[in-house]
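With one protein chain withheld, the remaining protein chains of the complex are depicted in position.
Here is chain A:
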Amino acid sequence: MGSSIRRTDLLALSNLRDDGRKPEEIRRMRIQMGPITSTAESVGGSALVEMGLTIVLATVKGPMACVRRSDELPDRAIMDVSIKATPFAPSGDRRVTNPNSDRRLIEISHMLKRALEATVLLHLYPKSRIEVSVVILADDGGRLCASINAASMALVDSGIPMKDLLCSCSAGYAGGTTDTTLVDLNRREESPNGGQPAVYLPCAMLPQRGTIVLSQCESRLPDFDTLERVLDAAMDGCRAVFDILQAAIQEHASKILSIRSGNGGIDTPFSQ
């Protein structure tokens, strides 16, 4: 983490990032749909998403009755979203944070909730509750993006209707000598190097509709043009992620079809 070589030096030398990717490449993604068998009582759908070395597991329960009657809304469902980090997932800095009250986790769970509220057709389930739980098993940067992807895949797996497949990817900016935008930052690139915090813009969009659902950037950018470029790069990353997610859904669906028609076998989860 405390490298004295600046990110820009590496890029200038070989035009590759520190994990060997080109600036506009996203990390390798592996998706498992339904690693946790869905039953009627507990989990309705689940998905395990790996983006590079970041591994996130999401489960969906519902739609079901609200715990408290005062919570329910008369015309739509409410979403309960919680994101937790396991103790063995390194949280970045040396401090051990309480997953219940870590304000960053609370914040990203709030963001995820808002992003899902924009996607899921909640008005089909009035007075009910959809619960989404996300667990971060390994964190190598981009946990918000991976959580969003995992949550949307879990929703697909559980059969809850959505407007579009919500995809998310992050983008950054390596200023200085090389004026390139990076896509899908890992933890090294996210963390502040030197005194400067990294330009890190996670973004979520509905690719087939072309609309943005979430975008966040917290460091200083010289002007709007740079911001536009970074945002465009993030949207390209989201479209790339969408291709992968769509392929995974189709593969999973064909597998289920073949099982139901008696042809295929059952894979144990986590085994690929």
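Here, a contact is a pair of C-beta atoms (placed from the backbone, for glycine too) under 8 Å apart; a residue touches a chain by one contact, two chains touch by 3 or more; residues count from 1.
Please note the rule applied: contacts and distances are computed from a predicted model.
Asker: Looking at UniProt, which of "Vacuolar protein sorting-associated protein 33A", "Ribosomal RNA-processing protein 43", "Nuclear pore complex protein Nup85" or "Coatomer subunit gamma" names the chain we cannot see?
Answerer: Matching "Vacuolar protein sorting-associated protein 33A", "Ribosomal RNA-processing protein 43", "Nuclear pore complex protein Nup85" or "Coatomer subunit gamma" to the record, the invisible chain is "Ribosomal RNA-processing protein 43".
Asker: Check each of A:A138, A:I212 or A:I249 against the chain that is not shown and name the one that touches it.
Answerer: Going through A:A138, A:I212 or A:I249 one by one, A:I212 is the residue touching the chain not shown.
Asker: Touching the hidden chain in the complete assembly: which of A:V183, A:A204 or A:A248 does that?
Answerer: Considering the complete complex, A:A204 is the one touching the chain left out.
Asker: Among A:I36, A:A85 or A:A118, which residue is in contact with the omitted chain in the full complex?
Answerer: A:A118
Asker: Could you please point out the chain A residues that touch the chain left off the display?
Answerer: Touching the missing chain: residues 70, 73, 75-76, 94, 103-104, 106-107, 110-111, 114-115, 117-119, 121-123, 163, 195-197, 201, 204-206, 209-224, 227-228, 231, 235.
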